[in-house]
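With one protein chain withheld, the remaining protein chains of the complex are depicted in position.
Right, subunit A next:
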Amino acid sequence: MLALAVPLLLLAAAGRGRAAAAGPGRDALREELLLSPLPAGDVAATFQFRTRWDADLPRGAVSHYRLFPKALGRLVAALGVRELHLALTQGFWRTQAWGQPPLQAPAGAELWVWFQPSVTDVDKAWKELSNILSGIFCASLNFIDATNTVTPTASFKPLGLANGTDHHLLRYAVLPREVVCTENLTPWKKLLPCGSKAGLAVLLKAERLFHSSYHSQAVHIRPICRDASCLAVSWELRQTLTVVFDTFSSGQGKKDWSLFKMFSRTLTDACPLASQSKVYVDISPKNKEKELLEVTPLPTSVYEAIVQGDKRSYAVYDLLSPSLFNTSRSLNVQFKWKRPEDSSEMPIPVLHAQRYVSGYGLQTGEISTLIYNTHPYRAFPVILLETVPWYLRLYVHTLTIITKGKENKPSYIHYQPAQDRRQPHLLEMLIQLPANSVTKISIQFERALLKWTEYPPDPNHGFYVGSSVLSALVPSIIAMKDMDVEESPLFTSLFPSSDGSSYFVRLYTEPLLVNLPTPDFSMPYNVICLTCTVVAVCYGSFYNLLTRTFHVEEPSRGGLAKWLANIIRKFRGVPPL
């Protein structure tokens, strides 16, 4: 079907330039690349591909797929998925050095799904869904089971249209051990309408993408309003990919970069199926100084917006504007620092966190989370979600939350204790962070002894504890304007902002590696165990045989009858039986 559609569209694209003009029941693709130099000198590249489809998927009336990938569409329809968010990440977004991420994801694989209220057995649908996604994305999502699935009550709200937020329809799981590599990237690229043949996706070359400090790819599916009146539902598929390039190590200390340096490719055209194809480069001056940087070639336009509480300006390259490719056949955005940066002063993000395991020894330990609010005068609440596997037995009475030396009582606590081999601990708290403060949350745990078959092949590597999730509405320093979602760039429009005074941030902390007491799986140990077992069994049975004395037991027949007969015999004066 797609094969038929593509040549047709290509013809149309050649004719008009803008092919997928939105019509009723039609779908549209927008692609976008955001390049932002990070405070520490690295460069983050965020790709977003948005396919919007003006059709009602779950009704099952749809059989003709155009831009929307059929695999995902049918999955959504068949399993009653309302919202699906899957992220596969390699590495860790270092908020302190890199600033607030546009879209962070925890290390490993993360999947959270809202199901339709019509779904009766959510657990079954969840299991089925994770197995199918595992096949689609070539990831070990099939390891998602009851021991790592939780149902958060407050941290994850639907991002799209939703009538009710009954959290029983939500499932959330993280696999911190998952390693992301090209085999996950390829199926992800295949979902794009143009594949990696044209448009921005040309840059997605695996060997460069995995030569980076951070790699995160995600798929978000959600229902959105079709228009401002919101009478009909459209479905949106967002594929995002974030990479952070380490310009320091590749540029021998120089922090200049270009598209070619990072991706070893340049852009030549837009995806013919896309209705919008833009490259944004963050050129907002840092440290309130004069511009220190220079972007070539000249951008098509400059876009100014307030993103994450900060006024930013972006150089925009519209790949669909014919003027861009007039002078040269390809677009290679280059970025130069006019003078080398010399200060080690970095802007500190308003909210950041750190988590670690403290203590030593293999019996007990403590998980500590430090949450920083560096806002000079505004306090704000944050929701913390901790998921801890059952083999770390949390002592809830040791939970302490300390801010500025005083105890900080959370205004909301939801704790679901773990059950061995059944479900993990779930701890959700709403904590108020005073202005300019550090909050330390610590909870002690005991390390459980696993059964010997439950250890993985590398037990001495340690066991992972997934990232904890911080969700907060961070007060903005500058008031934000309400923007039209359809017109604004994609990187600003995934999370809904409630009002102009704050913006939504979701942060993930580091995953933890915890050592559990491990039996010695080495050969001598095994030999000793085996020998002891054999000796015990042999000795036991032999000893049993040798010391037992055998008696021939009189068969006793007819209990009640015999008793009666004996009574009669007694009366008769005859010896009993």
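Convention: a residue touches a chain if its C-beta (ideal position, glycine included) is under 8 Å from a C-beta of that chain, and two chains touch if they have at least 3 such contacts; residues count from 1.
By definition in this document, contacts and distances are computed from a predicted model.
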| item | value |
| --- | --- |
| Chain excluded from display, named as in UniProt, from "Oil body-associated protein 1a", "GPI-anchor transamidase component GPAA1", "adenine phosphoribosyltransferase" or "Nucleoporin Ndc1" | "GPI-anchor transamidase component GPAA1" |
| Residue touching the undisplayed chain, where the options are A:Ser368, A:Ser437 or A:Ser501 | A:Ser368 |
| Contact with the hidden chain (one of A:Cys225, A:Val316, A:Val357 or A:Leu430) | A:Val357 |
| Contact with the hidden chain (one of A:Ser229, A:Gln363, A:Thr453 or A:Ser522) | A:Ser522 |
| Candidate in contact with the missing chain, chosen from A:Leu450, A:Leu490 or A:Leu512 | A:Leu512 |
| Contacts of subunit A with the absent chain, listed as residue ranges | 90-92, 94, 97, 107-108, 176, 210-215, 246, 248-249, 252-253, 344, 354, 356-362, 366, 368, 370, 438, 458-462, 464, 510-515, 518, 522 |
